[in-house]
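Mind having a look at this structure? Questions to follow.
Here the complex is missing one protein chain, while the rest keep their positions.
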Amino acid sequence: MPIVIVEMWEGRTVDQKRNLIKALTDAMVEHAACTPDHLHVVIHEIKKENWGRNGEISIDAAKK
Amino acid sequence: MPIVIVEMWEGRTVDQKRNLIKALTDAMVEHAACTPDHLHVVIHEIKKENWGRNGEISIDAAKK
Amino acid sequence: MPIVIVEMWEGRTVDQKRNLIKALTDAMVEHAACTPDHLHVVIHEIKKENWGRNGEISIDAAKK
Amino acid sequence: MPIVIVEMWEGRTVDQKRNLIKALTDAMVEHAACTPDHLHVVIHEIKKENWGRNGEISIDAAKK
Amino acid sequence: MPIVIVEMWEGRTVDQKRNLIKALTDAMVEHAACTPDHLHVVIHEIKKENWGRNGEISIDAAKK
Partner (left out) sequence: MPIVIVEMWEGRTVDQKRNLIKALTDAMVEHAACTPDHLHVVIHEIKKENWGRNGEISIDAAKK
């Protein structure tokens, strides 16, 4: 009965999300012994200006 | 001094959200003995293409 | 099909949690038009030394 | 550069977690075009008394 | 190797976010002994109609 929350940059297509949800669910079922019926996947799409790594906002990192 | 984070599909009206925030706060005050002054409710509205259950993206489930 | 995540100090009894889960679910069903079957509530119990408000760790605030 | 946060009941072995982290990462790399180096997986292990579904605390559901 | 997730009202400029990401990272490096290379900051910008405090939706509180 788990929940998987994904934080990632915006920009994936619906098809990529469809396949990602399927693959994350399969991973949970196979390795955490979950039943899929109550398994939720929630994707938070984040704008690059709202993400930082190494102290740097991602819109600046992308310019390098 | 709790925080309540709600993940749900987008599409509720402002009035629904207003009542929901009030009711969630009341539940916390009554059953978890919280004082409401420092009690925050944050709603994450999620597009159906960013939610999956049972390995299936919600835009596909809605078609069935 | 929503998820409610509660961040609060540790220390509630099982009975308080039982009632809280019921009341939060009822609030979602009544005000956000959710069906309860796929509605999850997850409680994160936080030690006071892992919570701060107003720049102050809660174990210090509790001493005042 | 994504983050995957898993909320699930406590009780998996270290080997299950090791395989789960690998499989979730592979799913993100294959379907979301992520590079794995900056891909984090964080597992929140939740006690059954801190999880509810359908308005019911999971320790009660398990008894049925 | 930490992650910092910020929930706040929408409306900050890119420059504010740039400086905030830098300052939060510096705080983690100085006080939690983190190396910055694997330190992520993710900002969730929340509309006022999706935030409540003290049982009140923030768009109403702002009117007072």
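Per-chain numbering from 1; labels A, B, C, D and E assigned in written order.
One rule holds in what follows: contacts are C-beta pairs under 8 Å (C-beta built on N, C-alpha and C of every residue); 3 or more make two chains touch, one makes a residue touch a chain.
Just so it is clear, the structure is predicted and the values come from calculations on it, not from any experiment.
Colleague: Considering the complete complex, which visible chains touch the unshown chain?
Modeller: So, taking every chain into account, the missing one touches B, C, D, E.
Colleague: Since one chain has been left out of the picture, which residues of subunit B touch it in the full complex?
Modeller: 1, 3, 38, 40, 42
Colleague: Residue by residue, what part of subunit E touches the chain that was omitted?
Modeller: Listed in rising order, the touching residues are 1-9, 12, 16, 19-20, 23-24, 26-28, 30-34, 38, 51, 53, 58.
Colleague: With the missing chain put back, which residues of subunit C would touch it? List them for me.
Modeller: That gives, for subunit C, the contact residues 7, 44, 46, 49-57, 59-60.
We take it that only the chains that are shown with their structure count from here on.
Colleague: Hey, what chains does subunit D share as contacts with subunit E?
Modeller: A
Colleague: Across the interfaces A-D and B-E, which one involves more C-beta pairs in contact?
Modeller: More C-beta contacts join the chains of A-D.
Colleague: Can you compute the centre-to-centre distance for subunit C and subunit D, using the mean CA position of each chain? Integer Å is fine.
Modeller: The separation of the two C-alpha centroids amounts to 19 Å.
Colleague: Multi-chain contacts only, two chains or more: what residues does subunit D have there?
Modeller: Touching at least two other chains: 1, 3, 7, 38, 51, 53.
Colleague: What's the contact topology between the chains, one of line, ring, star, complete, other?
Modeller: Graph shape here is other: it fits none of the named patterns.
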